[in-house]
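One protein chain omitted, others in place.
When the chains are written out, they are named A and B in that same order, and each has its own residue count from 1.
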Amino acid sequence: QRTFLGHWCFNTNVRFSLPAVCVVWQTAMIILFGVFIRYDEESDPHWLEHKKLNNISSDIENDFYFRYPSFQDVHVMIFVGFGFLMTFLKRYSFGGVGFNFLIAAFGLQWALLMQGWFHSLDYTDGKIKIGIENLINADFCVAGCLIAYGALLGKVSPVQLMVLTLFGITLFAVEEYIILNLIHARDAGGSMVIHTFGAYYGLSISWMLYRPNLDQSSRLQGSVYHSDVFATIGTLFLWMFWPSFNSAITDHGDGQHRAVINTYLALASTVLTTVAMSSLFQKHGKLDMVHVQNSTLAGGVAVGTAAEFMLMPYGSLIVGFCCGVISTLGYIYISPFLEKYMKVQDTCGVHNLHAMPGVIGGIVGAITAAAASESVYGHEGLVKTFDFEGAFEKMEPTTQGGHQAGGLCVALIFGIGGGMIVGAILRLPIWGDPADDNCFDDETYWEVPEDEESIPPVLQYNNHIADTNFSMEPYPRTRS
Amino acid sequence: QRTFLGHWCFNTNVRFSLPAVCVVWQTAMIILFGVFIRYDEESDPHWLEHKKLNNISSDIENDFYFRYPSFQDVHVMIFVGFGFLMTFLKRYSFGGVGFNFLIAAFGLQWALLMQGWFHSLDYTDGKIKIGIENLINADFCVAGCLIAYGALLGKVSPVQLMVLTLFGITLFAVEEYIILNLIHARDAGGSMVIHTFGAYYGLSISWMLYRPNLDQSSRLQGSVYHSDVFATIGTLFLWMFWPSFNSAITDHGDGQHRAVINTYLALASTVLTTVAMSSLFQKHGKLDMVHVQNSTLAGGVAVGTAAEFMLMPYGSLIVGFCCGVISTLGYIYISPFLEKYMKVQDTCGVHNLHAMPGVIGGIVGAITAAAASESVYGHEGLVKTFDFEGAFEKMEPTTQGGHQAGGLCVALIFGIGGGMIVGAILRLPIWGDPADDNCFDDETYWEVPEDEESIPPVLQYNNHIADTNFSMEPYPRTRS
Partner (left out) sequence: QRTFLGHWCFNTNVRFSLPAVCVVWQTAMIILFGVFIRYDEESDPHWLEHKKLNNISSDIENDFYFRYPSFQDVHVMIFVGFGFLMTFLKRYSFGGVGFNFLIAAFGLQWALLMQGWFHSLDYTDGKIKIGIENLINADFCVAGCLIAYGALLGKVSPVQLMVLTLFGITLFAVEEYIILNLIHARDAGGSMVIHTFGAYYGLSISWMLYRPNLDQSSRLQGSVYHSDVFATIGTLFLWMFWPSFNSAITDHGDGQHRAVINTYLALASTVLTTVAMSSLFQKHGKLDMVHVQNSTLAGGVAVGTAAEFMLMPYGSLIVGFCCGVISTLGYIYISPFLEKYMKVQDTCGVHNLHAMPGVIGGIVGAITAAAASESVYGHEGLVKTFDFEGAFEKMEPTTQGGHQAGGLCVALIFGIGGGMIVGAILRLPIWGDPADDNCFDDETYWEVPEDEESIPPVLQYNNHIADTNFSMEPYPRTRS
């Protein structure tokens, strides 16, 4: 009956709104890029002259070679990592990976503009000059919106997601500018700027869009065996490439090197405590794939801010240890509590994977920064790591710690406040979102192939006949 | 009945032809490599002396460090990207990813030889000297044949694919030499050399092998839910790593940097217009996975030639915008037309993903080259980007534009002409190709595991019993 009902859900028909949003916004991007965006000096053919002028001896000194491998890893995290992590639902894999693809592709363009105006504007000619670091930052910016999508997975329309992304990127760029430039907090891996903001942004929207009758879709709100394996692809690519995420825009040399080591260790530690908690709090000690897919990543979130600091290898292990415990217990106890008493429906559990570990990451960053000293970092190392230059030349590590804490507060305020405003907008009855009994179902927005797998056996035989007849038509969903 | 029939299709038995082709050709490769192929000066232990002689200050100047990350990304595109993109059919995933693996592994060896004779032959000792750039070019060369396979997916035997690859690589190397060296066209990402050639090569072969009764296999010519998710793995790895593809062999420094930016932007733009068209032209505005899996990649194809030029960020977005529209409409209108009236059966729709965008890419490249100027590139930048050196020292950008257009014509001629000749060879009744009612079916060439998933329920129970009996035998398709 799903197919039959699907045909009558006219309210979810996005045939005009979705193409309109995509085409108009993409056209706007082209115009804005034409007016504002140019290549920077390292991606422009004048690089040859730039090299001579600046006494750069070799092309290998181009920032491209310092950052491109990390960029590609981050890129994989955004599209395959986040995308496949959201394929776990039995009948929302298309929506999980497909809408993730759509909003990331839009978001990164808008992010290049928004972040460009704040960070890469060349005041001599009014143009934004982009290079590889801008691409990384655009991917980072998109990550915030994809985290928010995780809280809303299966309950919103693609048009709503585009709106969420437009506002999310805008808020992100402002928040990031305040935290990094005005407050002068450091946040290499974005525990605050990306994870805390993104998660609370999504959770606030979910709270605004609370569905009291969501249990009407509960038949679809779980996984099947193979969808869980697909989701593990996402988990592993996030887990493996998280060291690249946290080191992608840190300082050349020891900064990138150290951020990788810290993240690598924190993540390893998280896996063990996640498995421990998952087994301990389950009847018969059986592991739950939900925990293994998600909580194993919490350590990467929580060392985001401090990854470039002297967190020390054992410090990274401790952070990972705690986050594995907290995140797994979050899935078991806090998520049901949030849904029942706080009216926050969090499909992917981003509260456990991004919100709590993000806040922990902000705190760890503040403590590590406050504890920094010249004896540990060396004078030059301290200046470089914390960027104690220009207006901040005389800044002390303890003050820096306070600024870090201030940054965390800004991220929380922007996430919660921004999410409530955007959530109010998304409640308007014009966005084509699914009915309560239609959530978590790809049939709503996708042409789903006829598939014998998930049909009850009483229908299966008739369906088999129908399928045979259907295939007499010339182009039954083939590519030719 | 599929199993029963399968046992009687003796014509598709490749038990002697396939091993013979593999072993004999591999032996030939060993002999030819023994005679011709050596390490180049950067992969030979004499590198230490070479460094001193050429005043190279550091090992990091070895071309390996400029190109290895891009090489690995390209490698992933060839094997996982193309391979998984072809797993979308409900019962041809083994053939899609498996035969892709086989012909790529053969093709890259033959490509090292063919391209080596044209481009890397050391005339002092008659040897081909290979390094990392040769490996990248071999992978590129293979891509042409894999694109051709896309048009033929499910309709040919592995032996035919080996023959297709042998001739395809040969034609590619000649065509590439004419376009790049004789005509002096530039084609960093291979819009012409790889995509236009490969697609028309495959389409011409498909036209020669036209099957009027292919609808007898139409029950298998579609996807199931999970096969569509598998194909998305291929899509995403192609999409994410396309910037590496288009920049892998461009100039060190700004050349690689700029090619990445252009490709990144073109692909992002394509996603939005693909989604827009897919929704707009479908009843109820539902998205079609075929479009999302394929048309989203068209922008990467179409900036292949111009990626290293000053296409400008907004120019990349415009190219991507157009290709998303054209490619998606191609799937909806042109592919059925080609099949019905032109007798071209194109399983993966390579006409929409590679042929049309490839031609567009050639044209965009010609226009961008013709519009180049010293004011935009700088004198040195212009010379380096277009390689205006040696015999071409006095070449003007406008002339270069004409040469680019000439290159496109050569690619078309080689693709169509070569495809017709190879197609004629593949029509010989000796290659073990499947019958019309046996296409798109892994049973033909693979031991397929017993699987309850896809069997009608009336048969399922009996099959379950059969399976139980079967498992009494000692080694029922286990690894031990």
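Some notes on this structure:
Everything that follows uses one rule, which is that contacts are C-beta pairs under 8 Å (C-beta built on N, C-alpha and C of every residue); 3 or more make two chains touch, one makes a residue touch a chain.
No experiment lies behind these values; they were computed from the predicted model shown.
The residue from A:Gly126, A:Gly285, A:Gly390 or A:Pro429 that touches the chain not shown here is A:Gly285.
Contact with the omitted chain, checked across A:Val224, A:Ile367, A:Met395 or A:Ile413, is made by A:Val224. For the chain missing from the display, the contacting residue among A:Ile249, A:Cys348, A:Leu408 or A:Val422 is A:Cys348, taking the whole complex into account. Note that of A:Ile37, A:Leu164 or A:Leu267, the residue touching the chain absent from this view is A:Leu267. Residues touching the missing chain, restricted to subunit B, are 7, 13-16, 18-20, 22-23, 25-27, 29-31, 33-34, 37-39, 42-49, 51, 57-60, 62-65, 68-69, 72, 75-76, 79-80, 83-84, 87, 91, 93-94, 97-98, 101-102, 105-106, 108-109, 130-132, 135, 158, 226, 230, 233, 445-454, 457, 460-461, 464, 467-468, 471-472, 474-480 (touch as defined at the top). The chain not displayed touches subunit A at residues 57, 60-61, 65-66, 69-70, 73, 88, 90, 215, 218-219, 221-226, 228-229, 232-233, 236-237, 239-241, 243-244, 252-254, 256-258, 260-261, 264-265, 267-269, 271-273, 275-277, 279-280, 282, 284-290, 292, 294, 296, 310, 312-314, 317-318, 321, 331, 335-336, 339-340, 345-349, 376-378, 380-382, 384-385, 453-454, 456-458.
Going forward, only the chains that are shown with their structure count from here on.
Measuring from the averaged C-alpha position of subunit A to that of subunit B gives a distance of 31 Å.
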